[in-house]
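Every protein chain of the complex appears in place save one, which is left out.
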Amino acid sequence: MSDRRRINGPVGATIPPVSEDGASREVAGSRGGRSRPPNAIRKMYLKTGVTPSASGSAYLEIETSGRSGVSGLKLSCTVHGPRSLPRSSPFSPHIILSTHVKYAPFATRQRRGYLRDPSERDLGTHLEAALRGAIIADRWPKSGVDIIVSIIEGDQDRETSKTQGDESWDLMNALSGCITVASAALADAGIDCVDTVAGGVAALVSDKGDASPSIVIDPIPSEHDRILAACCIAYLPTRDEVTNLWFKGDLPASDTELYTKLVEKGIQASAKANRVLVECLGETVG
Amino acid sequence: MPVTILAPKAVRVGYGANPDHSDSEDSGSDPEGDVSMGLKRAAAGRKAAASGGSGSKYEIVTPGEVITDDPQWMRGHGTYVAPATTSIISSVAGTVTRTNKLLSVRPLRARYTPEVGDLVVGRIVEVQAKRWRVDVGSTQLASLPLSAINLPGGILRKRTETDELQIRTFFAEGDLLVAEVQQLFADGGAVLHTRSLKYGKLRNGVFVAVSGMGGGGGVVRSRRQVWTLESANGGGPVDIVLGVNGYVWISKHVETPEGLVDKTSGITNIEESVSATMYSSQNDRIGPETMREIGRIRGVVTALVDNGLRVDEDMVMRGYHEAVEMAMTSGEGPEDIYLGGERGEQLAAALTAV
């Protein structure tokens, strides 16, 4: 099949060499380290009312882990509505919620298109489930509200492209951010909610140094050797209720305690994010 | 065992047609034989038609098949006449029926076609300014005008603008009701009315949709579509409404609410109080025994339909007693009301054997 009269190049694609800059070489040794304690989330910045033309809006930024080339999560959310449904749509005794989550084309390592891909639609469905439990839908019959979350910068590390399966774990971090920012924007739009809902992620990670896997909250995939399981939780703190639970990983069923602990930690992470959310909403009013 | 996984059945039974007969016809391999067969059938059909139609024999025709070319017959539903000929050709697959000189073909499976006087169970799908649009399982949504319902506060009260504004307090989207077909439009759409105390909103029970007025199984028009059954195992009386359209409602039998009569002043207002519960969406207290028996009756109805049997008062009553017996003897006791899968087949076999 190959042309034997010529000297062929290597089979398969080659990739031009990537030169490492000094900074990344320095941290290369300490890669895998997590500078925060296991039950601390990253610092986040949340502000509501950033888009005056929308009924409600919010902006969320989660701090980078302090290294060059590592971006944090930057999300912006706009809420349009409640507004009357189009004439053609059937009567609804509740508010119709439609959620859109979109990565900006430049948000991730791999450029994304302008059309929403399946993973973004999937995130949208998760977000809808998380918010639907929080809003009081029967206060707004015959109306609809659009919630649009743009992920301006995904939580991705440029240096760790070789780590496999990274992206699927990133989705969880993105979702938890989406939930928090959408909740803030809903409150900003004045839509009745039973409680503020915030997202939190906990993961079971195994690091090279540790003998047994440990549970951390708000994990950054690049900081750990391997993530065994993770869960993203949307939690209503004053009602002590979970509106959305997304667990993924591989856990032995015989040890349900591990799973329970993971969920507990997820709730803890969510409660921490919720404090920021409540404080931010308080500032806007004050 | 939480799940039963069965191997696929080789042949499905339960349709009106005789499978052997149609098989042997389809397998005619040489084209000439087929043609002659077709001619013979047409001729046979003509002969049957000419002889006045005994009607005893099943006669299945398929679309495009010539039923007769005798000009004395008139074309009915499910047929058409080819231009410049007198032959009547079937346009659906079904059985030929003759009414005097009218030839029509009743399809094997069809959606419900409303007829005036039918008792139907329907579900509100749309609320308009002065009427409701009701799903009755027909090709068209039926309509229920605001003027065709009993308004609260006296049966023969005049409809006012307030009633129009409050149209959703009578029936809203999703509500189930039992009504009668009052008149028909030319396009097959029906107009319903609930101007009787036995009609109105349905509550205290469960709904199950089966096919109506088709071939094989389903609800058939019969003497009584609504009756009260004294259920076994202390379930008390249970109302069953078999809508001609194949929608079935099974609910706890409720007497006129005494408490309400007491509150309003005496006997003069009894009409009013009865019609008041007509638009209630609040269920009465229903005991677990009653719920269990209602569930059992629902199981009987679905088992009848799954096994291609007709659904009418007689079959439901016999099926129910059989189901009670089966539960008694099954070992799990009367608590067990499951009638799916094999048990449904057992039940159907027991009913057809008698």
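In order of appearance the chains are A and B, and numbering begins at 1 in each one.
Everything that follows uses one rule, which is that contacts are C-beta pairs under 8 Å (C-beta built on N, C-alpha and C of every residue); 3 or more make two chains touch, one makes a residue touch a chain.
To be clear about the criterion, contacts and distances are computed from a predicted model.
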item	value
Hidden subunit of the complex - UniProt protein name among "Cytochrome c domain-containing protein", "Proteasome subunit beta", "Ribosomal RNA-processing protein 42" or "mannose-1-phosphate guanylyltransferase"	"Ribosomal RNA-processing protein 42"
Which displayed chains the hidden chain touches across the whole complex	A, B
Touching the absent chain when the full complex is considered, from A:Met44, A:Ala58, A:Ala137 or A:Val276	A:Ala137
Touch criterion as defined above, residue of A:Val79, A:Leu236 or A:Leu277 at the omitted chain	A:Leu236
Touching residues (missing chain, whole complex) on chain A	1, 11-18, 90, 92-94, 116, 118-119, 121-122, 124-126, 128-129, 132-134, 136-139, 141, 161-162, 164-165, 168, 194-195, 231, 234-236, 239-254, 256, 259-260, 263-264, 267
Hidden partner interface residues of chain B, rising order	1-9, 123, 125, 152-153, 166, 169-170, 172-176, 201-208, 272, 276-286, 288, 291-292, 295-296, 298-299, 302, 306, 335-342
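Basically, only the chains that are shown with their structure count from here on.
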item	value
Cα-centroid distance, chain A relative to chain B, in whole angstrom	51
For the chain A and chain B complex, residues of the former touching the latter	90-91, 93
Residues on chain B engaged by chain A in the complex (per definition of touch)	125-127, 172-173
